[in-house]
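Of the protein chains in this complex, all but one are displayed in their positions.
This part shows chain A:
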Amino acid sequence: MGTIYQDRIMTIPEVHPEHKEYWDAAVEGKLLIKKCASCGEFHYYPRVICPHCHSDKTSWFEAKGTGHIYTYSVMRHGKPYAIAFVELDEGPRMMTNIVDCDLDEIRIDQKVKVVFKQSGNQENPGSFIACFTPIESD
């Protein structure tokens, strides 16, 4: 049988001034992370000042949008959904949801790619949210 993914209403996030580019890119299906020119490190969630070396030489970087599942948990109380941390191929681990799949088949280390889901609902649509779905392994 499995537990097939169902759409759910995602809470609309606040858009802070330093994240406007991030949310604008999400509408176009692009996942932006930050890269620091001083230390060369990526970070997530994006900040003006690098959390690793504290330089302000941070700039937007379009992630490939692929990675693997670091950990996850399927909520079984109420409508099921899968919260997870995905480790991007660029390195940072980000909180996300695993979507468009059988939630019972989710595994740590599974390869995934980004897909965007719109937050809010029809009456009150919000930002597009970076989620991930397993990549077929054949």
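The working rule: a contact is a pair of C-beta atoms (placed from the backbone, for glycine too) under 8 Å apart; a residue touches a chain by one contact, two chains touch by 3 or more; residues count from 1.
What we mean here is this: contacts and distances are computed from a predicted model.
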{"item": "Listed names \"ABC transporter permease\", \"Thiolase domain-containing protein\", \"NADH-quinone oxidoreductase subunit K\" or \"ATP-binding cassette domain-containing protein\", matching UniProt entry of the absent chain", "value": "\"Thiolase domain-containing protein\""}
{"item": "Sites on chain A contacted by the missing partner chain, in the whole complex", "value": "8, 10-16, 19, 33, 41-45, 47, 50-52, 70-78, 81, 83-85, 91-97, 108, 119, 127, 129"}
